[in-house]
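Heads up, one of the protein chains got dropped from this complex, but the rest are sitting where they should.
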Amino acid sequence: MLTRKGKLKLMNKKIRILGFVLTMLVILAVAGKGIRSLMVSEPPREITGYQQWNTEVVEEMRSLPVQDGGRIKPFQSLARRYMYAMHGDRGMKILVNGERVKLTPTEWMMDVIFRPGIADDLPVFRVDNSAILEQVDMEVKTLRDRYSFNQLKPHFVKLQEMFDDVKSQIDSRGKASLSNEQEQLYSFMQLLQGYVGLRNPFFIDEKTQEQSGYTSMKDFYASNQSYVENLGVAQEAGVVSLIEFMDGKIISDAILMNVINRRASYSNLVLNPTAGERAWSSIGKRFEEVSSVYGDAFSGYSQQVIALKEKYGALNTDNLSDYFKDYVPVYKSYMDSLPPVQKMKAPEFDVVGNEKVVLERFSEGLINEVEELERLQLALSSEEAGKQQAGIIAFKEKYADQIDFGDEGGSISGEIILNKMNYFNYGIAILLFAGVMMIAMCLSVGTMFGRILYWVVFGLVSMACLFTVAGIVHRSWIMDRSPIGTLYDTMPFIVGTGLILLLLIEWIHKRGVMLAVGIVFGVAILFLAKSFEIMDASDTMDPLVAVLKSNYWLSTHVVMITLGYMGGIVAAIISHFYLIGRVFGVIDDKETKRYLTTIVYGMIAFTLLFSLVGTILGGIWAADSWGRFWGWDPKENGALLIVIWMLVILHSRLGGYIREVGLHVCSVFGFVVIVFSWWHVNFLGIGLHNYGFTSADAMGSIWNFYYMEFLIMFAGIVMAIIGTVKKNNSKIDKQVTAIAEKSALNQPL
Amino acid sequence: MPKEVEITEQRELTQYDDPTVYKSIYDVVIAKKQPLDWRRVSGTEFRLLNYAAGESTEIAVGRVGAGGLLANFNRWEREYGTEDVITDISGLKKVMLLEREASMIQLNGEFQKKLGGMPVKYQGWATTGVICDVGGGVLVTVKMMGPEEEVAAQHENFMEFLKNIKINPMQEPSERSKKGLKIEEVKSGY
Partner (left out) sequence: MAKKNKNVGMLILDFFSSYLLCIACLVILGLLVWFSTLEMKFIGLSGALDKYYSSDLDKFFVLPTINGDKVLPLPLPGAYWVCAVLFLNMLVGGLIRIRKSWRNIGAVISHFGIAGLLVVGFVDHHESIHSKMETFQGNTYDYTTKFDFTSIEVSEFTAEGDKKKPYVIKHDMIVDLEDGMRRFKFQDLPFDLEVRNFREHAVVRDVANYVKSQESGESVDGFFLQPAKFDASQDYYNYGCYVQVKPKNGEPPRQIILCRSMGFPQTFSVDGKLYGVEMPNEIWPMPFSVELINSVGEHYPGTNRPSKFQSTIAWTGKDDDSVEKLKTIKMNEPMRYEGFTLYQANWSEPINGLEFSGFEVVNNPADQWPKACMWISAAGLLIHFALRLFKYLVRETKKQNANQEGEA
């Protein structure tokens, strides 16, 4: 039964624990804010007349194999990468008839390719600095906003001019000479061009349909086929109508070809394999070559025909034979300048009959590719979900046996499952839930309920760990390489291994602190991974450059360095708990303090071992790749700084220069050193390890982080000084008391 | 550090000193021998081999990938202010260059060339130029220009020099097997 004083003490403790927890949350929030500030939030826009794709159709489209970034991946992964780059988010929020709808990347990409008219109205392009748009006299509301293609269209000419200026500056003075705004404009224009390149170049819009008379590419090919027959028909009708028919066909062809040529020259739409080639080529590029010939031939022909018409005026029986004499060579030279005619059997055209001999002007491979894309286009514009789905399935089946993953490995179905599993999102969610449970547990310390909650939290953290590890393993299996190849990969790996280690330590001591550390650590870094994935906007599973393509070194050097990072980060977070806990008085008993200190010391030792061995392995790898063991390269220097700092901590402790609080303050500084090595050096833009990711915003976040850590270190140092002063004071008090007592004892009675 | 040093160290000759070994893509045309009076100087974007003689005479061997012989001769004529005087290759003097028949012209008068990017005129200059078609749409030009007296004085050297210009053959690796050397395939990790 607790006394009134006891109850007060418990209440105080609960309040202090709450304060402590809230501070940790504030720190997380500050860290998160840095990332949040990069997110754009604006009210979703109403898109009139938007029809959502049928879910089964979307499902079917997701797993369409495409080639991008050097490997074969599902359509969904391609769509995601483009959406991250252009939109800066994982989904697009719009309003349809007043209702909120979130478009997935796959749905959006399907709109861009097959319904560009609608896609052009969607708020695709995220612009972080509206100043670049103000320069082309566009009306902007906020600094950061999202714009649709149609909103930007009126300003294209000016934007292109500015882009050309920036490009010539890069040629003459190099990329380093660009201002921040110029860099942003450059990236933005590249994205805009990428968008244009994704639209289906063979999609014939209404205007072209009207002018050329063709409604689809199939129409065009069918007209080529029936040309021979219809020539005969026109001939019978009379020479004049023959000429008109021939002219008409030439003009229609030329209009279509010119429109397609212009679009195809931008197109990087690659959806189907090219027979016999390892790199799938964009049909647009190949078609562009052929169609430009039409364009050139037609312009030559039309000039001469106009000259003839001027010479002869209206045609009648008197001048017809003379006209014909002049006209025939003109027509002949036009025909000769076109790609050679091939005779081939008619494929399954359902417009003209079957098994006919056909006159075709393009290679069979090219025709087939365009045909398949056309069929897909027609199926998806049919507005019947059944037809759409069947169209996609037929497309996939056509190319099923041409999908060759080569050396890089890959699995379409595996990757679809990976994308669906969202391992790391689940990890965050579970950890957050565990965090809530943990707060409840702290508030009911000492009760049976509290003990049950403890095991609930332990179980939840273990589950989060399992999800993280499963995600890492799954990714590794699909890419057929060691788990860490890019900067992104380091984060889930650190969380997975860190949680394993923390759970192990917790299992031995069962004090609950390591669970709290695990929750904070896991949430922060998994969340960072999520944000980084979008900011970096590259496909993190794309194959690695030649120099990194060594599973041996990736599994040894890179893994050890990353484990070193993990150790230092875990140590630092425990030290955060220690320092903030002591400031709030939550941690005041000697046992807990000693426990935390011992764990931190152990983690520092762990970090030293792995960082040192990893760094040396990096040197040996460099010696085999670049001919020198150590080059004082920024990334190498970063790793060395971690080793140096860990050595400083250990030797300072051995020499008695730091004690408990000192160790924790140093451990927090270790976090600063690790972030410098892990992140900061990548943004310096020089050296062999340059990953090429530069962003002034990211540097801003890093500096905010540094300031926060320095604040905590400062608090710790102040506390240590106060502690020492207090100790010295109590020492002096004790001495004074002892002297007083001594003299009191010596007082004569 | 002393102000005067005696150098005795000499380096053994290596493939570096063999002009037929490619050190850059510009080594496609070489001239092992040159007249003693000439000084070899730095190449430029269009000049594969570049020499100076006398006070202001330049001799340059270049490679052109555009226009035919006539177009290039006409280009040289424009430096003297005349336009398209040469209309027929067959009437020009023939010399041997790169083991092929090449055409030669000689011009003189007021020469215009660039100095610091601005055009400058020189009186009493002469040009002796030879162009040869090596096939594939590529022409090799050899051109000497300078004051009339100097160009005349160097004429013999120029004609002798034409015989020394050679195309540096790119060796086919298969040539090696003809040398009769034994080839041993070695695994990595030597």
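Letters are used for the chains, namely A and B, taken in the order the chains are written, and counting of residues starts over at 1 for each.
Everything that follows uses one rule, which is that contacts are C-beta pairs under 8 Å (C-beta built on N, C-alpha and C of every residue); 3 or more make two chains touch, one makes a residue touch a chain.
Just so we're clear, the structure is a prediction, and the values are computed from it rather than from any experiment.
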item: Option touching the unshown chain, where A:Gly276, A:Gly446 or A:Gly627 are the choices; value: A:Gly627
item: Contacting the left-out chain in the complete assembly, out of A:Ser550, A:Ser575, A:Ser667 or A:Ser701; value: A:Ser550
item: Given A:Leu25, A:Ile500, A:Val583 or A:Leu617, the one touching the chain that is not displayed; value: A:Leu617
item: On subunit A, residues whose C-beta touches the chain left out of the figure; value: 67-71, 174, 176, 270, 278-280, 406-408, 508-509, 542-543, 545-547, 549-550, 553, 598, 602, 605-606, 608-609, 612-613, 616-617, 619-621, 623-634, 637-638, 640-641, 644-645, 647-648, 651-652, 654-655, 657, 676, 681, 684-687
item: Where the unshown chain meets subunit B, residue by residue; value: 1-17, 19, 21-26, 28, 32-34, 36-44, 52, 58, 113-117, 164, 170-173, 175-176, 181-186, 188-190
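Here, only the chains that are shown with their structure count from here on.
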item: Whole-Å gap between the CA centroids of subunit A and subunit B; value: 54
